[in-house]
Each structure stands twice: as C-alpha cells, then as structure tokens.
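Here is the structure we will look at.
Let's turn to chain A:
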Amino acid sequence: MRFLSIDLLRAAAIILMIVVHFVENLSLLFANDLSVSQPAAIAWLPSGFAAPIFTFLTGVSYRLWVHHREDRGDTALAITKASVRRGLMLIGLGFVFNVLIWLPEDTFNWDILTFIGSGLILLSIMRHAPPVILPMVSCIVLALTPALQSISDYPSYWQEGFFNYDLTLFDIALGFLCVGYFPICPWIILPMAGFAVAPLIFSGTPHRRLSVSIPVIVGGILLAVCVGVLLAYFGTPRSSAWQLISGWSMLPPSTAYLCGTLGLSMILLDRCHAILDTTSQEITPLGIVCRTLSKHSLSIYVLHHAVHIWPLWAYGLLSGEEASHFWQKAMPASAALSLAALFIFLCLRLFLWMDRTGRLGIEGWIRWLCD
Partner candidate 1 sequence: MIPNPATSFQSDDPSVAVPATRRVEQILFTTDRRDTRPVIMSFDDSSGSRAILTTSDTPDALDTAAVAAILAGEALPEAGRRPPEEPHYEHHLTLLLMPEIDPDATQIPSSALQWAATNGRPGRENLVLIAIHGATIAWAPGRAVLMAHPSRIESVRLALLDFCFYEAELRSIEDAVSLGWPNLKRDAPLAFEFDDRSVGRRSELSTRFQRVVALRCRASQIMPHLNRPAIHPPTLASQIGERFRERSRLESRGDFVSDQLEIQERVYEQCGQRASDYMIARKENLLCWMVVVLLGAELVLLLVGLLASTGV
Partner candidate 2 sequence: MAMRTWKVAIIGGGPGGLMTAYLLEKLAASPIDLTLYEASHRLGGKIKTMSFGSTPAPYEAGAAEFYDYSSIDDDPLRLLVKELGLSIHPMSGSAVVMDEGLLSNLDDVRECLGDAAARALVAFDRSAQDAMSPRDFYAIGESYREVLPQGLGCFGELLEAIDEPHAVRYINRLIHSDLATEPQNTSVSYGLQNYLMNHPAYMRLYAIEGGNEQLTLALAARITARILLQHRVTCVSRDGAGRLRVEATHTDSTGSDSFDSVIVALPIEHLAALHFSDPVLAQAMQRHLDHHNHPAHYLRITILFDHPFWRPMLPGSFFMLDRFDGCCLYDESSRNPGSPHAVLGWLIGGSSALQFGQLPDDELVRLALNSLPSQLALGRGHVIEARVHRWLHAVSALPGGCTPLPIDRRHQPDLLHHPNLFVVGDYLFDSTLNGVLDSAEHVSGWLSDLINAGPGVLL
C-alpha cells in the first residue's frame, strides 16, 4: 500500500537532491561556502533537507514493509534475511556506483547508498529491541557524535571540500563510523527515528487534521532543541565547549542540523499523512508525479548522477585535463538549474513509460533478487 504523504515527501527530497547535485557539481556557486551572511546562502538552506528527509523516510518505509511482511505471515527470520540481502545489495551497489560515477579512488567514500544499506542491516537487528531502545540509541549517537568528530579530527579529512581519505583500513573504518559523507554516526539517527515513529503516524486510526500527535510534539521539541543549540552556539565564544556541536552544517552534520531536520521531517510526515492519506479521493496528476518519482528514487539517484557526472568527466578528459577538472565550474548556476529541470521532466516521462509497459527499474530488480 502506498501512502501519498510518503511519496510526496520523498519526491520533494528527490527533486531537491537533483537540483542540489546539478548545481553543486556543475556550478561554482555556493561551493564550500555556506556563510549565513549571504542572502543566497540562506535561500539555499533547504538544500540540506533532502538527505535527512530521504533517510528518515527510509526508516519509515522499512517499518511499514516489515509490518506488511508480518501480516502476510512471514517469519521473523525470513524478514531478517530479506532485509540483510537488501542491505548488502545496496552496499554493493553503492560501491559499484562510487567506482563508476566518482572514480575508483572514491570507492569508500561512504555515500548515501552504502549508508542506507548499512542502515537497513542495523535496523533489521534493532527492530527486535524494545521500543525505548531506539530513542535511547539515537540520543547516545547524537551526544557522542561531536566527541567522535573531535577525536577523529574530522576537519582533516575535509580540507579540500570533499571527503579525502587514504586507502588504509583505519581511514576506511573511520570514514564508515564518523567522517565519511554519510557515516553511521550520526546519520543512523534518521532512519532509526523513522522506524520508531512510523507506527505512531500510520497507526490505522483516523488522524484529525488539527490534532497534535506524539510525532508532532516530539518534532516540535527537536526543533526547539535545534533553535536552542543554535542560540547557544552563536551566543558563546568560539573557544567554548559549545563549539564542539557546531552551528548549522551538513558536512559534518551538526547537532542543530540533525535535530532541526529530524523534527521537521516528523512534523511534515505526520501532517501530510493526516491531510492527504485519510481522504479517499482519486489520485491527482500531482500524486501520480510524486508516486512515480518516489517509486523509482534509487533509479533516479543512479541515473541523475550518470547523466550529469559522466559528461563532466568526459568533457574534462576530452579537454586534455583531469576528469574532474571542470567539477563545480562547468557552467553558471542558472544553466545547471535549467538542466536539472529538464532532467526531472525527461526522467518523469521515462519512468511513467516504464510503469505503463511494466519494465523494472533498479528497485524492481533488487526486490526480485532479495525478497
């Protein structure tokens, strides 16, 4: 069963991701500079919401998938096996993606695919834990992350604006744990939170549009914590302990960033579910768009990278330079935005056609192999 609320939020995250990646990989604008003093940087702030919302929805979808399998009568072992297979498949796909898209030296950059795969495997274990354990783990991870980043000297791996590591076991392990693009600490908080709140939001009882539910309350508290942390950060001298938790940043993900994006994700999902999923109207064209983008999110992720990164590498090589020579400086931001819009349009047409003709995307193949 598909929920329009999940499709809508996931589609929004996908669109945001495409825009952000097109602009940030093809254009010089906003490269490594998210100073709050620039009004455009403030306007670009929502760019940081795509990954949190997407990973949060990963946990939500996984919980609903487990319930569906349980209702179908599948045993716990069968569910775990399928989860681990999916997780391993995504990790493998992540490695292959890194090799093919970002070149072999970026194989262990611990990007979002490997993170989601690892997260699935961890969730397949954590789902057996008592419900209170997940929030507990989240709080511990949130509390430990600044310390871990400090101990592991996070800035030393990001001096050039991207994750730069040596091909040693230590760097690879540290990258997985806390210094990579999407390390376990702290990103695991988001799918765990999604897994934990999914039963509260999708409880089966009708939500009133103006009611205040537990996810909304918790989300509000997280937003309040976010604001409080930011105030503490900006209101204290640079040398104080508050600096450990950083201000608002995605790389590394700061405490305020995690609390704020998680809180917002909870509130958005709860309200969207209350408004959109309880009506029994026929699906609208917007709904069809959201559903299509959401269904093929993995395929779109792979495809959009191939579509805008491979030509970039090819252009660099054909120009006699390094493949990454024109990275972040190929065109103006407006051109990148236009290309992103065009890609979204064409992508939509492609996957609508695939749905009509019954062709499988990467998601379908994974389901066929793993379930």
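The candidate set was assembled so that all candidates are chains of the complex that A comes from, given by their letters.
Keep in mind that, in the parts below, a residue touches a chain if its C-beta (ideal position, glycine included) is under 8 Å from a C-beta of that chain, and two chains touch if they have at least 3 such contacts; residues count from 1.
Since the structure is predicted, the reported quantities are computational estimates derived from the model, not experimental observations.
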Candidate touching chain A in this complex, from 1 or 2: 1
Complex contact set, residues of chain A against candidate 1: 129-130, 132-133, 136-137, 140-141, 144, 147-148, 151-153, 168-171, 173-174, 177-178, 185
